[in-house]
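Notes to accompany the following structure.
A protein chain is absent from this complex, but the other protein chains hold their places.
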Amino acid sequence: MLGSFAGLGAFGALAAAGCSAPSGAASGQTRLRYWHLFGGGDGANMTAMLDAFQAEHPDIDLEAATLQWGSPYYTKLGMAGAGGRAPEVAALHLARLAGFAPGRLLDAFDLDLLAEHGVTAADFPVDLWRRGAVDGVQYAVPLDTHPMVLYYNTDVCERAGLLDGDGRLRPVEGADAFAEAVRAAGEVTGGPGLVAETLGADTIGPWRMFNTFYAQTGGQLLTEDGTRIAIDDAKALTVLRYMRRLTEEGLCVERADYQGSVGIFAAGETGFFLNGEWEVTTYLNTGLPFSMARVPNLFGTAATQADCHAFVLPHQTGRGGASNEAAHAFVAWMLTHSVDWAAGGHVPAYLPTLEEPDYLAMRPQSEYREVIDEVVLDPQVWFAGSASRLWIELGAVFAGVLTGSRTPEDGLAEARSRLQELLDTPSPFGETA
Amino acid sequence: MTTTTPGELTAPAEPAPPKAPPPATVRRHWSEHGLVFTLPFLVVYGLFLVWPLLSGIRMSLTNADIAGTRSDYIGFDNYAEALTDPDVWSSLWNTLWFTLLSTVPLVVVGLVLALLAHHLRVVAWLWRLSWFAPFLLPSGVVCLLWLWVIYPSDFGFADQLLAEFGLHPGIGWLTDTRYAMLSVVLTTIWWTVGFNFLLYLAALQSIPQHLYEAAELDGAGAWHRLRHITLPQLRSTTGVVLVLQLLASLKIFDQVYIMTGGGPDESTRPILQYVYQSGFTGYRIGYASAISYIFFALIVIVSLIQLRITRRRREENAL
Partner (left out) sequence: MSTVVQETAAGRRPRWTRGRLVMLGGALLLALLWLLPLAWALATSFKPESETTETGFQWIGSYLTLDAYRAVWESGNITRWMFNTAYIATVTTVLTVALTAMAAYGFSRTEFRGRRTLYGLVLAGIMVPPQVLIAPLFAEMVSLGLVDTYWGVILPQVAVPAMVFILVKFFEGVPRELEEAAYVDGAGRWRVFWQIVLPLSRPVLAAVAIFTFIQTWNNFLWPFLVTTDPNAMTLPVGLVNVQSTYGVRYAQVMASVIIGGLPLLVVFAFFQRQIVRGVAHTGLAGQ
């Protein structure tokens, strides 16, 4: 009878609850929503690839969204999976997989469908592929690995006599040999020879450095089942004392936040820079004389801390049909075209790409491709992975060691206690995760 | 959320529905039954306020996760964990600290601005535009504005302004533990003081003019009139403004989440953000519910204190 009944009418509409925000897809097109967290150089590469994919697939309406990096992204992704209206496909750091309750917040890949589009398990390094599976079901398909690498200024290293005939860094092995190389570079520039991120808000560089060196000693962080601490105190102390030695003896810049460290190397103030490979585009754009190499083996075993970008299928109620197929086609396409992605510095996980001439011709991006076999990912626990509590908490502790506000012994004790605290926090998904 | 839900906690102590309905001489059609009028609201209210309130209590006694993998009864374990969780205490402290730092200036500045606007009687639109309009901006807009152009070191507006006065710029407004909370407070004042300004302005305008006229005849100066007429007349408004402000400040979330993410070193993380982190980032909604109810208890305590004060004042007035 009266307009006031509009309210009741609205409830009727509720019953037809499908009223999610309308999509812009034209009829006949399959809507494919893809979420990622890539900004900067990666963002530009990703956008170019997405444009190319869209151009080749007029039947698919690709809607890509870049969400805020780090914990906000992962929070949204988890909530979307819980809500059941998640995007068809999304990017994920592989080491965070355990924290995503595969099977609940993520759906499994259809390997047959993937094979139809030309991608199979045999195309990936065994370990990396296996990290994407839980209980034998594949929830993540790796796109790349992004390890810590050693950037070096070719001018400085040349003058310090550290390069070989081809202009490449001569292999350095052992902690003292590396210290000497850094010292030599420092003598050329008249300051510390090395820079790395040593502090800052939510700093994780110090954790990366520690985990790289500690893995090289053969040490473990947690027991295999991820329930107890397995730190070898002697090995960890060796590493922490070495890290402190680098800053204390003026070999490494003692105080630099992330942006600062990038800038110092860009200005040519140091010969070496320890960081993830992703700044390669920054330096290619500035015309700095530089190249990149694997992190030298200082403690016996070649190993480098890394994480991997991977594709996942966030949980959708009633996943399947054309949109699911489009998601698989998209993942396969991105992998087979990952040479474009490699321009951003990441080492492609798709093995055929590593053989492509285009990739091999890419310098310095292909110089450290062997690391794909020696990368060390986090233990498979729910609190691990990029921008995870593990990284941030331990990053802060080891930042203290690098900057001298903690002794190595104190840092180790604190790291143990923070790690224990994380282990004691009930896992949100029970024992399995 | 700092915007205030109007009338919050200012409900009378006892519900007082009016007395008699119109004489029911006519036998009414079912559609005229009182329930028909109230039911639509009651359904929404029941579904989206009462039900979550109750199911939240149940949830806080379980280990429920956001993915719905499990929901086992675990008694009061979550509450026990929360009360020994240092992060709960530190974020509660941050919430109280923010409330203390923000409430007084928000009330005082609001009053001063209202007094200025009221006494000047000119360009009223200018005062409203500058002091009240920011209140109409979404928190996202306000915080992005301060985050990206006011607070950045060196080229940020704040640093440049200080540099104009020969002060040393390069302050880590949002990145230095010494300043971060103060910066959040500053943004909040800029953003929401307009609400208090408005309430005071309305109250000032309702002060009977004859009080002033009488005082003027007695030869009272401006200062005297302010102290002995205006401020006493504003007392009850101040009570309301204060309570609304306390409750709004306790619910701080937006500004911190957007501008500092709770940092640096979690020095600005309020309790609501910790609820968010436990429940949504960490998936433990059972635990998050438990923390919510601890926070709720805090709010209820503040409201009860307020009720007591207003009741006592009412009694005093009655005498």
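Each chain gets a letter, A and B, in the order it is written, and its residues are counted from 1.
We adopt the following convention: a contact is a pair of C-beta atoms (placed from the backbone, for glycine too) under 8 Å apart; a residue touches a chain by one contact, two chains touch by 3 or more.
In this text, all values refer to a predicted model and were calculated from it rather than measured experimentally.
Although one chain is not drawn, the whole complex shows that of B:L83, B:L126 or B:L167 it is B:L126 that touches it.
Annotation for chain B: contacts to the undisplayed chain at residues 1, 3-12, 15, 17-18, 20-22, 24, 26, 28-29, 31-38, 40-42, 44-45, 47-53, 55-56, 59, 64, 66, 68, 113, 116-122, 124-134, 136-141, 143-146, 148-150, 152, 154-155, 157, 160, 163-164, 190, 195, 198-199, 201-203, 205, 209, 222, 236-237, 240, 244, 247, 251, 253-254, 258, 272, 275-276, 279-280, 285, 288-289, 292-293, 295-296, 299-300, 303.
Not every partner is drawn; the one left out touches chain A at residues 1-4, 6-7, 10, 13-14, 17, 19-21, 23-24, 33, 38-40, 43-44, 46-47, 63, 65-69, 72, 76-77, 79-80, 82-87, 317.
Quick note on the criterion: only the chains that are shown with their structure count from here on.
On chain A, the positions that touch chain B within their shared complex are 1, 7-8, 11, 71, 74-75, 78-79, 81-82, 101, 104-105, 201-202, 315, 396, 426, 428-430.
Here chain B touches chain A in the complex through residues 31, 40, 43, 63, 65-70, 81, 175, 263-265, 280-284, 287, going by the rule given at the top.
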